[in-house]
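Sharing a structure with you now.
A single protein chain has been omitted; all remaining protein chains appear in their positions.
Here is subunit A:
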Amino acid sequence: MTPAMTLTAPEKTAATAAATVELRSLRRSFGATTALDGLDLTVRPGELLALLGPSGCGKTTALRMLAGFETPDSGEILVDGKDITGVPAHRRDAGMVFQSYSLFPHLDAVDNVAFGLRMRKVRTAERRARAAELLDLVGLADKGGRFPHQLSGGQQQRVALARALALRPRVLLLDEPLSALDAKVRLTLREEIRRLQQELGITTLFITHDQEEALSMADRVAVMRAGRLEQIATPAELYARPATAFVAEFVGTMSRIPGRLRPAGASGTSGAASVEVLGRRLLVDGTPPEAAGTADAEVDVLVRPESVQVAADDAGPARVLATSFLGATVRLTVALPDGTRVKADLPAHEAAALTAGAAVRLSLPDRPVLVAPRTA
């Protein structure tokens, strides 16, 4: 048998012709709820784009529209510049893996994978060979004769992936394919999907509500909220420079520390806006929130746990509320004098002395910080 890594010639051809997908101002409402509220999104050829967002943000609707299972109220869907909005699902060149186990229960693994080829009237011998090859690709070469109920959840999703790839689609759509699996299988399958996607170079849209999944797998992550695109960026940029407070708090952990905004040009500042927080003055990253345009506005400074510095200080104003051991680091929950809770990550050896109740002093590194309007 050929090793799992080798690809057949046609697949390499497909890889060179990866598709560009554009969603243009898609709108869709179901009764009173608006699922998509003018969504614009471009997926670059060959990239894995993760659509991330809380449930009900419209990400699944967007994917189903791309697959052809939903029609937009307005807007258009383009693949390589060609409008496919009116093309029925079975004529779209998109393979899909579903959240729920979607294998055909009456067919074995090989026939499941070969289902699409049968629709295309490919000869039996040829399609079985191709199906076996795809099963080999997802590491299930020896499970071809098994029926779905004889396969584990992870194996079923692998077969579903092979089935989605069988017709060499231009676009691969993954609708939370890992959410029904247990944690360990999820991790390995995550890596496997990424490996396959990169090997095949297929344009892929991956839906998830798990930010860790999105950050670890995707080339770019699109964060959605209430039917709109909030930000689209590489995982590193999304984490380090979230465009909005929503993104900042949805991706990774963020704490809010109250601060006072000094607008640009105010006395004592060097042009840029700055914020006073924890007794020092830090520059504001990006544009400060519009609502806080007035001088000395109350704002919240958004900080990641790893950028909060904690030092034991008997005279310190803050108190450690709780500690939780995470292996390499310890996450502290610290209460500020005004009751604000801040999360901070410390290397395990530094945190040894800091138990619940210890008095500490918090500080922030001298870097520009994100600022959001004060929430009640």
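One rule holds in what follows: a residue touches a chain if its C-beta (ideal position, glycine included) is under 8 Å from a C-beta of that chain, and two chains touch if they have at least 3 such contacts; residues count from 1.
The working rule: contacts and distances are computed from a predicted model.
Colleague: Choose one: "ABC transporter permease subunit", "Cytochrome c oxidase subunit 3", "5'-Nucleotidase C-terminal domain-containing protein" or "Acyl carrier protein". The correct choice is the protein name in UniProt for the chain not shown.
Modeller: Of "ABC transporter permease subunit", "Cytochrome c oxidase subunit 3", "5'-Nucleotidase C-terminal domain-containing protein" or "Acyl carrier protein", the absent chain's UniProt record names it "ABC transporter permease subunit".
Colleague: Can you work out which residue in A:58, A:72 or A:95 touches the chain that's missing from view?
Modeller: Hidden-chain contact among the options goes to A:95.
Colleague: Among the options A:120, A:184, A:349 or A:367, which residue touches the chain absent from this view?
Modeller: Result: among the candidates, A:120 touches the missing chain.
Colleague: What does the interface between subunit A and the hidden chain look like in terms of residue numbers?
Modeller: Looking at subunit A, the ones touching the missing chain are residues 67-69, 88-92, 94-96, 98, 100, 102-106, 108, 115-116, 118-120, 147, 149-150, 160, 163-164, 166-167, 173.
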